[in-house]
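This is the structure I have questions about; it appears just below.
Yeah, one chain of the complex is gone here, protein chain that is, but the others are all in their spots.
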Amino acid sequence: MEVHIVFYILSLIIAVFSVMAVTSGRLIRSATYLLFVLLATAGLYLILGYQYLFAVQTAVYAGGIMVLFIFAILLTQRPGGRITPESVKQRVFAIILSVAGAFFSGFIIISNIGRVSHLVDMKEIDSRHIGMTLMGTGKFQYLMPFEVISVLLLACIVGAIMIARKRS
Amino acid sequence: MNFLLIFILIPMLMMVGLFFANNRKQINLITLSGSVLLLLSAIGLTFLYLHQRAIGNTAEMLFITDVPWYPAFNIHFLVGVDGISVIMLLLSSIIVFASVLVSWKIDTMPKEYFIWFSLLSAGAFGFFISLDLFTLFFFLEMSLVPKFLLIGIWGSGKKEYSAFKLALMVMGGSVLVLFGILGIYYFSGAESMNLLELAKHTIPLNIQYYLFVSSFVGFGIIGAMFPFHSWVPDGHSSAPTSVSMFLSGISMKLGAYGAFRVAIFLLPEAAHQLAWIFLILAAFSVFYGAFTALAQTDLKYINAYASISHCGLLFFAFLIFNETAITGAFLQMISHGLITALFFATIGMIYSRTHTRMINDMNGLMKVIPFIGVSFTIAGLASLGLPGFSGFIAEMTIFVGAFQETDLLHRVLTLIAATSIVITAVYILRVVGKVLFGTITNKHHLEFADATWWERVSVIVLVIAIAGLGSAPMLFSNMINDSLQPVLNNLMR
Amino acid sequence: MQYTLLILVLPLLAFVVLGLVDSRWKARTAGTIGTTVMGIVAILAYYTAWSYFTTANPGGVYQKFIPFQMEWMKFSDQLHIDLGILIDPISVMMLVVVSTVSLMVHIYSLRYMEGEKGFERYYAFLSLFSFSMLGLVVATNIFQMYIFWELVGVSSYLLIGFYYTKPEAVAASKKAFIITRFADLFFLIGIFLLSYYTRTFDFDVLNSGNATVFAGTAGLSFLGLSLMNWIMALIFIGGAGKSAMFPMHIWLPDAMEGPTPVSALIHAATMVVAGVYLVARLFPVYYFFAPEVLHGIAYIGIFTALFSAVIACTQTDIKRVLAYSTISQIGFMMVGLGVSGMGGHHGLGYMASMFHLFTHAMFKALLFLGAGSVIHAVHSNEMNKMGGLRKYLPVTHITFLIACLAIAGIPPFSGFFSKDEILSAAFEFNPYLGSLLIFIAGLTAFYMFRLYYGIFWTKEYKHEHIPHESPLAMLLPLIFLALVTVFAGFIPFGKFVTNDGADYHIHIDLVTASVSVAVAAVAIAISTIMYRKENKISDRIVSSFSVFFKIVVHKFYIDELYMFITKKIVFRLISAPIAWFDRTLVNGTINSFATVTQWTSLQIKGIQTGRVQQYAFVFLLSTLLIAALIIFI
Amino acid sequence: MNYSSFLQMQEELSLLVVIVILLIYDIFAGEKSLRFFQPVAIVLFSIHTILNCIPHHPFEIAGGMYHYVPMLTYVKTILNLGTLIIFLQSQHWLNGEESINRRGEFYFLTLSTLFGMYIMLSAGHFLLFIIGIETASIPMATLVAFNKYTHKSAEAGAKYILSSVFASGLSLFGISMIYGTTGTLYFDDLSGLLNGTPIELMAFVFFVVGLFFKISLVPFHLWTPDVYEGAPTNITSYLSVVSKGSAVFVLFTLFIKVFGNMIDQWQAILYGIIIISITLANLFAIRQQNMKRFLAFSSISQAGYLLLGVISGSATGMSSLVYYLLVYMFSNLAIFGVVSVIEDRTGKINIRDYNALYSTNPKLSMVMALALFSLAGIPPFAGFFSKFFIFSAAFQKGFYILVLIALINTIVSLYYYLLVVRAMFFNTNDHPVESIKSDVSLKISLIICTVAILLIGGFSVVYQQIALLGFGI
Partner (left out) sequence: MGEFFSKLFSGTIPLEAYIVVSLIMFFSGIYGFLSRKSLLMILISIELILNSIDINFAVFNRYLYPGNMEGFFFALFTIAISACETAVAIAIVINIYRNLNNVEVDSMTELREPSANETEIKEVNE
């Protein structure tokens, strides 16, 4: 019962702020709405019982990425400056396509998802299990991606620095 | 080491040699010796072939080399010759020799010119000895680039347009041919791309239709059959002399030869069923080319349309499907190849002196350049089918064959095609009369020098070949005839 | 009789040698070689004739010999072209005619053509012509005949166009070649059809009269005429083209642009009678299987004879007059063949035609050579530049007169005998036809004497330098031919040449003969009155028939009609539109592929706006579309 | 926890070693020794290439997350060769004033993307696959923006990263749906579970457009010309050859391995995509004036031809595809080599600037012409063979009309390739490109390409080696 209420509140937050994030006229507001959406998403993970994901979501997204955004906004925007509004035509086309896309995928998914689902109660996933899964080399264990993504991260850091570095 | 490979190796070696040549003398030496060697090899091959036949070798193809090339697609490097290929090789080597001599003094980038020319000839030689669909197509396509460059760089007039047109249309032809080839290979169910092997398999008739149309039209484009001929006038007229000679002497024959070796030989049932369409086109082509030639004023255009007319006759003969007509078709191939080469050679010689090809700008040239004039006249007379020259033999054989078919369609078409005999005379004599006879009105024309030694040699070789075929046709017709039997058997199955 | 092969080989060799040396030898050497070779050929021909006619009729019927035959080209097992030599009465007769006239012309030309540029070339062409003509007459099969037929055509082309710097000569040579070629097309089609149904080219088989040979054509007809009639008519068209029968006669007068000895050889004595020879050669086939065509030949012959005789009366160029007279005389020969039957007395027409061919060759060659001599003297062809030449050119005058008398049919000159046989044959066939023929014979006498008087009598033309008689080398042939003309009539021709090979005794039909001689005499008399002295009679007559005369002078506007057909119809209405069609439609279609591609390329460039959101839009839209398509379809 | 099993991934490990050595070298070496940085990099990478060109036995590790099949060695070798040639070609550019202090990053980023492609190729799990594909594309954006002070390069980088992220967003959405219906992301398990229900089809389409984006097929190609034009030329060639090649191969393996049950559907999709890709790209290519845009459209159309091998879905198709990739790589890199050297030395990039190139730079234009002919599929150059095989492969499986359309399109493609040839050989120019003296490494790269173009076709051993492995999935 409480779960339901929480879920609905979170859903509402996500839905409303998602839309607001992409319609707001000010960048900083958009970023703030995005933050709300991300945090609400983290809340959903909590409902699902994925505390670890909740933590990561909050830390990486709401913490790391948002900071990046704020920096970028501050770097590129004059304070309080509004961005040029998009043309009506472009908006209309974008709305038509995204609504059509949403209905299309929603229809396909909802009508075909097939399996009736019951949330099986599950004991909290402990960090040990998560750690074992992350560090294992067997099936359903993820050491390999973990190692590989390190290359990605390193490459992105190097690349980002190279691009963002000022002319020496 | 198979004897036939010489025909591909010599041009290749010529290319390599030319690549390292660094002065005019070396270039000429390499090309001349190469082309002489080719000519000698072709003559040698003819004798070897006759010898093999004389000692009773009745194999369909002789001197076969069969090297698996791409086993996954059953592609073999498979070469071999029958009488038809032998004479086509002979023809090609004669024309190559003559062309090399004609372009003896070419002044811009001679090295590149001959490199591309060698590649061009390698393609033709390779085509005529190939027995594998893939190698056949390989060599067919190989000549595309050299043609484009030779016309585009060394040509005259609206050369770029012509080069593009030629390249694209010939590519169009090749594309259809390739489609046909793929179809033949996959639908026959044969585990081979060997022509002889494929001939033993029967493809369902409804599929044959598509494949036949595709491959025949494809080869028809290359062989300049109406209405796919429009690259010919532009291409030939813009090309430098020796390339014009090669184009109409050999390249157009690739189309006809291919149509015979691939479309008709491998798809006999469809060929029978659909022959009438192409027969009409071919007969019309004969008539049409001749009449169009009548209205032209540019020497090369005249000869180009004449070629269309004569090559139309060739396709016409193939589609009659009897031994005599097909023999005639091959005779016409050689004959037309030689005659048109002679024509283009002399036109080139005239052009190099007058710098115009418009017949209205010239007259009375016989007086100042009698050798070239006589050669031109000989080409003309041979072209209009004077007995003693090759054209006569070829046309007569075709028509005798054509008259063997009694139904109305054949009769009417044969009569239409036969009118070209007269029209040919009209346009040839018109040109000869305008260009060579009469009195010279242009003062500059009085200073022309007659043919140089290389021009003379080139012309004489061609004339000897034309007259030789014209006076001793049996030698060649027997060689063709010997080799036709398998095809006819296949055709009549 | 293997040596007969030499008759062909020697001129060919001469041609090749003379053609190759071009102008590196002295003119005289070339002429001597040509003439010597021709002399040898003539001797061989006479020897052949002598030995053939003396030995080859053991049973009273002449046998055929084929001393030489080789397969030259094989079309199929049954159809092959052989090159061979057929010796039978008419071929032997022709050998004699051709070699004699050719030899005379060779000798004559030594001086006549002296100093011309291209003398060697001239002799080379003469040799080529002799070779081709001899090959034609000895042909063993119809295809061999066609081959040489074409070769004589081309040598005629080359010789007419000998003075290639003269536009008229070039035009004339072209015209001659194209018209004969046009006719040859029908000939060729005839040959193809004939050979298809009979499975042979051989004269021997064709002429055997064996109906089984033609069994293939039985019951086949087209437009109401039997197939054999069609075939033989087509073949005849070929002959008509060469022999300048109406309406394909127009090339012959123009052909007079060639050197005069050439006209004598080709366009009077030998090549132009090839058509007659062709019909004679295939006579049994015509007679047995295409009698309608044979009759048609007679009618065409007589029409042509009349038609050209009328024109001949009005021409002023002496060579043209002779040319029309030639056409007319060939018409006579055609009539002879056309009315002939088979064997014995029925075969009279055939025999007469051949006889006339023989005599005509001699006296017409004589006339031309004489005319050449005159032209040599006055350097003009026009009659009004001549007159009163008899004192300057006595030998020419006498020989020319002899020839005129011969052609006019005055006994005892050879023309009388041969023409008379034709007349009687025609009378037997159809009296009206015969009467008309006599009238034409009268016309012939009239215009020939008009010519004769115009050249040698009438008012003297003021020449810049005094004309002088031709050198001996030119006179010898004249004298020789005059002698032949005088005496040839007494040859018992029927003994040698008949269509069944059997002996036929010629007898003069007195009624016909007297009537024709009378007509001729009257005609000569009229001519004498009108043209011997300069007077106004002819002008008056001309002015009273001015319209008709104008039409005739313009040769009934046939040339103009041809010009109209070729220039207006073939060039403007067929050729030019086709060329236009080619450049615009066919070429345009091909180019339009390129244009359409370019155009499309230009039209669609809007897709690539450079705006990344639009890219994403297309991206997503395509994704959804593909998904929808794949799911719902 | 059998960590030593990871040692089997010798290709990736050896590449990592190269990357790490170079990184350390770049960071810690002094100014003097850095002069040898580029030669060292090339030598190290060549050693890596040579060490890893022999196929060995197939294996899988990490519970099937990483697959190795012998065919992968060939594909990776092709990618290695391509990268090596690009390294050789980029020497002069990298030594330029602007880029010399960033060359370490250039090598590091290029090799990282290459590493990403390795992972993508070997992946047996969608997670690894996605990480691989992202590793191949995110650093790529920084490479595209490498000439960061030029407007075009910066703009191209932005366009690339935006499009790429958008595409990967859709792709991930698709994967999430696949997961939703099957419950697994292992390729081996998936193949039996996907049967083409609507949701799976939708997931499939969303997923696969991400790959189409990387291969730049119409209509997912719109970024291609812009990015190709803006990126540094050597990066453009890297994009068009290495990045595209790996994606096509992966597409094929995924289609067969994972979506094998949906063959009818994906063949239908490919059918349409191939036709519009080839046709539209050809239509665009004929009007291009900028050489790099031109090559972009040419490579889109070539991608269409590559998919002919994919659509056949057969072993022949696979070997033809790999062979085509090889030939395409050599031909394209030869062209890009010439284009890059000319752009680098003279700044000229328009086709019009190539007028009369032959008169001043005969060797360069000759190489370029040969490569263009090879791309157009003219014998005796290798492109002819690869085209023939790929057409055969598609024809064999019954795509007759498709093959015919593709064949007809080769005429158009011949036309625009000949346009360049015309510019170089026929046209005249008042200010032709001056005679260029190319550096040794460029020469080597062009010689390698030319020799390959001339010989790969005639000597069938190359194809036979590839075909020997058959499907190789």
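Just a few scattered comments:
Read from first to last, the chains carry the letters A, B, C and D; within each, the first residue is number 1.
We adopt the following convention: a contact is a pair of C-beta atoms (placed from the backbone, for glycine too) under 8 Å apart; a residue touches a chain by one contact, two chains touch by 3 or more.
All values reported here derive from a predicted model rather than from experimental measurement.
Residue B:Phe164 is the one among B:Tyr49, B:Phe164 or B:Tyr185 that touches the chain missing from this view. Summary of contacts with the chain left out: across D:Ala41, D:Ile138 or D:Ile215, the touching residue is D:Ile138. Hidden from this view is one chain, which touches chain A at 1, 3-5, 7, 11, 14-15, 18-19, 21-22, 27, 30-31, 34, 37-38, 41, 44-45, 47-50, 52-53, 56-57, 60-61, 64-65, 68-69, 71-73, 75-77, 83-86, 90-91, 93-95, 97-99, 101-102, 105-106, 109-110, 113, 115, 117-120, 122, 125, 130, 133-134, 140, 142, 145, 149, 152-153, 156-157, 159-161, 163-164.
Where chain C meets the chain that is not shown, the touching residues are 591, 594-595, 598, 602, 605-613, 616-617, 620. In the full complex, the hidden chain is touched by chain D at residues 126-127, 130-131, 134, 138-139, 141-142, 145, 148-152, 154-159, 161-162, 165-166, 168-169, 172-173, 175-177, 179-180, 183-185, 225-227, 229-230, 284, 287-290, 415.
The rule is short, and it goes like this: only the chains that are shown with their structure count from here on.
Per-chain CA centroids place chain C at a distance of 78 Å from chain D. Each chain gets one centre point, the mean of its Cα atoms, and the points for chain A and chain D are 32 Å apart. In terms of their C-alpha centroids, the spacing between chain A and chain C amounts to 104 Å.
Touching of two or more other chains is recorded for residues 198, 202, 415 of chain D. Multi-chain contact residues of chain B (touching two or more other chains) are listed as 168.
If touching chains are joined by edges, the resulting network of the protein chains shown has some other shape, matching none of path, cycle, star or complete graph. Note for the complex: chain C touches chain D at residues 594, 597-598, 600-602, 604-605, 607-608, 610, 612, 614-616, 618-620, 622-623, 626-627, 630-631. Touching chain D in their complex are the following residues of chain A: 105, 108-109, 111-114, 135-145, 147-149, 151-152, 154-156, 158-160, 162-163, 167-168. The part of chain C that touches chain B in the complex is made up of residues 22, 71-76, 79, 81, 143, 146-148, 150-151, 154, 157, 161, 164-165, 167, 170-171, 173-174, 177-178, 181-182, 184-185, 188-189, 192-193, 195-196, 570-571, 574-576, 578-579, 582, 586-587, 589-590, 594.
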